[in-house]
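In what follows, a structure is listed as C-alpha cells, so that the remarks can point back to it.
A single protein chain has been omitted from the complex, and every remaining protein chain is retained in its original position.
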Amino acid sequence: MTLLSVRDLGVDFGGPLIVDGVSFSMKKGEIVALVGESGSGKSVASLALMGLLGRGNITGSAMLRLNDGRETDLVRIGPRERRGVLGRHVSMIFQDPLSSLDPIQTIGAQMREVLSLHCGLRGGKAQARAIELLHEVGIVDPQACLKLIPQRLSGGMRQRVLIAMAIAGEPELLLADEPTTALDVTVQAQVLRLLLSLRARSGMGMIFITHNLAVASSIADRVIVLYAGQVVEDAPADAFFAAPAMPYSKALLGAAPGIDSVFGARRLPTLRGQVPAPGERGVGCRFAPRCDAMRPTPCQTQMPDLLTIADGENEVHAVRCGRWEELAR
Amino acid sequence: MTAPVLSVQGVSKTYTQRAGLFGRASRTYALRDVSFDLRAGEILGLVGESGSGKTTVGRIAMRLVEPSEGEIHLAGQDVTALSGAALRPMRRRIQLIFQDPSASLNPRQTIRQILRTPLRLRGITDDAEIVRMLAIIGMGAEALDRTPAMFSGGQRQRLSIARALLMNPDIIVADEAVSALDVCVQAQVVNLLLDLRDQFGLSILFIGHDLGVVGLISDRVGVMFRGSLVEIAPSRELFERPRHPYTARLLAAAPRQGGKLTPHAEVDAGRLFPTSTEGCAFAALCSHAITECRTTRPVMRETAPDHWTACRRADLDLRPTHC
Amino acid sequence: MKSAEIILSIWAHLRSLRPRGRVAAYYIVFVVIACVAGPWVLPYGHAHIDLHHRFLSPISAGHPLGTDEIGRDLLTRVLMGGRVSLLVGLASTILSTVIGTTLGLVAGYNSGAARFLITTIIDATLCFPVVFLMLTLAAVLSPGVGTIIGIVTLVSWMEAARVVQAQTRVIRKMDYVTAVVAMGATDRYVLMREVLPNVAPAVIVSATLTIARAILLESYVSYLGYGVQPPDASWGNLLNNAQEYLESDPWLAIIPGVAIALTVTMFNLLGESLQDAIDPSIQAKGRRS
Partner (left out) sequence: MAEGMLAFAARRAGVNALLLLLVSLTGFMLLHATPGGPLAQFSLSPGMTSERLNQIAHSMGLDQPLWLQYVKWLGGLLKGDWGHSYRDHAPVLSIIISHLGATVELGLASLVISFLGGLAMGLIGALRAGEAIDALCSLVGVILLSLPTFWLGLVFIYFLSVRTGWFPAGGLMSPGHASATDRLRHLALPAMTLGLVSIPVWGAYIRSFAGDTLNQDHIRTARALGVPGWRIVLRRVLPAALLPLIPIAGVYLPTLLSGALVTETVFTWPGVGRLFLDSLQYRDYPVALGVLMFSAVLVLMCSLAAELLHHAADPRLRT
C-alpha cells in the first residue's frame, strides 16, 4: 500500500528551481534512500515536505496516507494542520545530533514536551513512557539519561535520544537527513541497525537522505538518486547496486572506494567537472557535460524523461537517460 | 630499508583539563606512547574514530603541538627540542593539508598572494614556479587573481595542496584532507595525491576516518583508539587479516556497497565506557579480553612480517565476518 | 596595501552598503564639509556679539537658527562647535584605535603574561564609570581641546582592544594561519600578513562606532562644564547653560542637541551597515541545503 506519493515537487527561492519536478512514491514500511551530492537538492526537498524551509515557493503535491486511512497533502496543508501532522504522522531527524537538542534543557524535559504534545502524557506517565522509549532505542540507563543535558551524552546516544523523540508520536513516516554522517563508523552501524529494527517493529516508512552509497546500501530497500534537483534514477536497492542504469549512478558508485576491493587499483575512476549550479543548466540532460557516454543529440538538446525500464511486481526501476538501453548492452 | 623520513618515538600528550568553571583540574591523555616511522616515498594511513588522537599525532609530528613525552626525528635529526629560529628551517620539510577547504585559505588574499607566501619564505621572488604548480594541480593561471571564495571545495583543496608543495617539502601531513568533499571530488583529490607522490617522491601521512579511502591510498595503515596506536600493518594485510579486535570491529562496522545490515540490536549499544588508564584502552569493549588486558598495557609486537599489533591476544583469528 | 587600493576598497564597501548606510555616509560628508567651510561663508564670526539681537527665534532675518543670549548667530556657533566635536571624535578615535589595536593584537596573539597584563588593565579601566573617570581627569588637567581628546582616548581604547583581541584569538587558530606557521613564518610575518588584514574590517567597524561614542562623551563632559571652555564652542558646551533659558527659548537647547543626536546616529548607522557588509553571515544563515 502506498504511504507517500510525491508528484512534481518543485522548490525555488525566487530564482531557478532548486528541486525540479521530483516525483516518487513509497510503500508503507519501506526505507527509501535519497542519494545525491551537495547541491542535488535532497535536503531542500525533504525540508520542503516538512514545511521547514521557512521561505521559498513550493509546488507539486505530496500525498501522505495516514494510518486511519485519511490522506493529507504535505505541500498544501496550513500551518495549524501541519502542527498536528508533524511529530505524530511525520517526524524528522537531522545530521548533527548535538545541535539538534536544546543545550539548556535536560533530555527529560525535552522528551516530556513531545510526549505531552502528541500522546497527552504528563507527570509520572510521561516519565514512564520516556524511559520506555529510551530503552527501545537501546539506551542502557534511561533514568540517568533523562536527568542529563545533551552535552553530557556521546554523539551516538544523542542521535538515539532524537530517534526516541521522533518516534514518540508513532509516526507513519520518518525523514532522516544524513543521521549518521556525524557519527563514528562503529556507532553509525549501531544506529543504522536500530533504525532497521524500529522499522521491523512498527512498520514505519523512512526516507533516508545520504550522500554515502555504502550507507544507503546498508539500510535501503529502494534508492533514488538526485542530480541537479532532478530524480535521475529510482530503483530497488538490489537492482541498483547490481546494475545501475544511469551513467551518473555508475560514476558515483565507482568513485567511492569500498573496503573490500580497494587494493591494487590505486586510482579511482573520476568524473570531470562539477554539478552545474541551478542557473547554469543547459536544455538537455543535466549530466551530459560530465558524461562519457554523451552524444550531442539527443543528450545536449533534449531533457530525457524518467523512463521506466523494469516494472516487475512492486519493483519499478526508472532512469533518466536516453541511452540507457544501448549502455546496458 | 632506508632510514625513515619521519620517526615518532614514544610520544604522549597530556592535557590538564578543568571541567567547567568550578571543576577540579585533571590530567587526561590525548596520546599515549605512540611510535611509528614514516618511510621515504610511502603513504602511511592513520585511521581512528573521533577523539582517537589521530589529528594530534599529525600536529605533534609537525611540531605545531608540543609533545609531553617522546621524540620526533625528521630525516634522522631529533627536532623535539628545537624552537624558534632553529625550528623554522626544519618546518619547510613537512607541510600540512587541512580538512576544511573553506578555512584553509586566507579569505582576504588572492590566490597569487597565497601561493607567493611559501616562495617568499623560501627566499624566491620569481613567480614562474606558481604557474607551473597550478598546471600540476590542473588549474590555469587565470586562477591567480581570484579570491578563495570564488572556488569550489575541491578546487580550494587543490590550491591548498599547491601551497604546501611550493615549500618543496619531503613530507605531507594530510589531515582528513578529503573528508569534507563530495565523493566525485574526493576521488579526484585522492588521485592527485597519488600522482604527486609518484612524481615528487613525497612521503604522506594520510589521516582519515573513511576506511575505504585510507585503505586505497595508503601503503601501510595504522589504527588508533583513544590515544593509542593499536595496530599498524601494510594495508592489504591489515584489511584482510586484522589482528587487533578493535581493527576487526572497525572493519566489520564499515558500510559496504551492496551489503545489507540486519536489524539485530547490539548489546553494548548506548553506554559510555570510561577509558581505563591502566590496561588496554579497548579492554572494556573487547569480547576477547582476559584479566591481564585490564591490568597491564599491551606493548606493540610484530605479529607477522611488518605487521605490528598491541594486543595480548593477537593470535586470535579475527578475519572480518560480513554481516 | 597601497593607499590607492585602500581608498578603492573603501569605495567598493560604501557601494555595497545598505541604503541607510549610504545615506549616513553622505550625511557625514555633508556635515564635515559644512562645519569646515560653513563658518567662512557665513557673515558672522562665531564670537560676534550683537546685544541688540539677543534671543532671536530661528528663521529670523539673517539668522536662520536665531541667536543666543548675547546675540551670537546660532548657525555659526553650531558649525564652529561641530568642528570641535568632530575633531575630538576623529582624533580620539584614531588614537584609541591605534592603541587598542596594538594592545589587542599583542594580547590576542600571546597567551602568557602579556595577555594577563593587558586584560587586567582593560578590566581595571572598565571598573570606573566612564563619565566619572572623564570628569576626574578633566578636573585634574587644564581644560582644552587637546586635553579632551586625550581624555576621550583614555576611556575609549578598550573597545578596540577587546574586539581586536577576540578576533586575533579566533584568527590565529584558523587553518590558513596554521599553514603559514607550518611554513616557518616568523610571528611578525604572521601578525602583519595574515592576522592584521583579517582584523582590519572589525577595526574599521569599531572605529566608526567609537567616533559616535566619542562625540557623545565630549558632549557630556562639555555639558557638565569640564570640557571645551567658552568662548570656544562645541556641541556639548552650547547646551551648557541652555537649561536656564529652556522655558523661554527652547531652541537654544534643542538645536545643538539635534546636531549631536543626528550626527551620532549617522555614525552609528554607518558602523552598523559596515558590519552587515563585512560580516554577511547574518544574512547567509538559514540558507543551508
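Which chain is which? They are A, B and C, in the order written, and residues in each are numbered from 1.
Assume a contact is a pair of C-beta atoms (placed from the backbone, for glycine too) under 8 Å apart; a residue touches a chain by one contact, two chains touch by 3 or more.
Predicted model, so just to flag it, every value in this text is computed and none were measured.
**Q** Out of A:Leu3, A:Val22, A:Val35 or A:Leu86, which residue would touch the omitted chain in the full complex?
**A** The one listed residue touching the chain not shown is A:Leu86.
**Q** Based on the whole complex, identify which of C:Leu14, C:Val131, C:Ala166 or C:Leu196 touches the chain you can't see.
**A** Of the listed residues, the one touching the omitted chain is C:Val131.
**Q** Looking beyond the chains shown, say which of A:Leu52, A:Ala128, A:Ala144 or A:Ala200 touches the absent one.
**A** A:Leu52
**Q** What residue numbers in chain A mark contact with the hidden partner chain?
**A** 50, 52, 82-88, 91-94, 96, 99-106, 113-114, 117-118, 149, 151, 162, 165-166, 168-169, 175
**Q** Spell out the interface residues on chain C facing the chain that's missing from view.
**A** Counting over the whole complex, chain C touches the hidden chain at residues 20, 120-121, 123-124, 126-133, 135-137, 139-140, 142, 212, 216, 219-220, 223-224, 226, 236, 239, 242-243, 246-247, 250, 253-254, 257, 260-261, 264-265, 267-269, 272, 282-283, 285-286.
Heads up, the rule we're going with is that only the chains that are shown with their structure count from here on.
**Q** Using mean CA coordinates as chain centres, what's the gap between chain B and chain C in Å?
**A** 50
**Q** For chain A and chain B, let me know how many angstrom lie between their CA-based centres, rounded off.
**A** Each chain's C-alpha centroid was found; their separation is 31 Å.
**Q** Could you grab the centroid distance between chain A and chain C? Build each centroid from C-alpha atoms only and quote it in angstrom.
**A** Spacing between the chain centres: roughly 53 Å.
**Q** So which bits of chain C are touching at least two other chains?
**A** none
**Q** Provide the list of chain B residues touching at least two other chains, using ranges where the numbers run on.
**A** As it turns out, chain B has no residue touching two or more other chains.
**Q** If we count contacts the way the header does, which residues on chain A are in touch with chain B in the complex?
**A** Those in contact with chain B are residues 37-38, 137-141, 153-157, 160, 184-190, 192-194, 196-197, 199-200, 211-215, 217-219, 237, 241-242, 251-253, 255-260, 262-263, 265-271, 274.
**Q** State the interface residues of chain B toward chain A in the complex, per the touch definition above.
**A** 49-50, 152, 154, 182-188, 190-191, 194, 209, 211-213, 215-216, 235-236, 239, 249-266, 269-272
**Q** Which of the residues in chain B come into contact with chain C in the complex?
**A** Spelled out, the residues of chain B in touch with chain C are 62, 64, 87-92, 94-96, 98, 100, 103-109, 114, 117-118, 121, 160, 163-164, 167.
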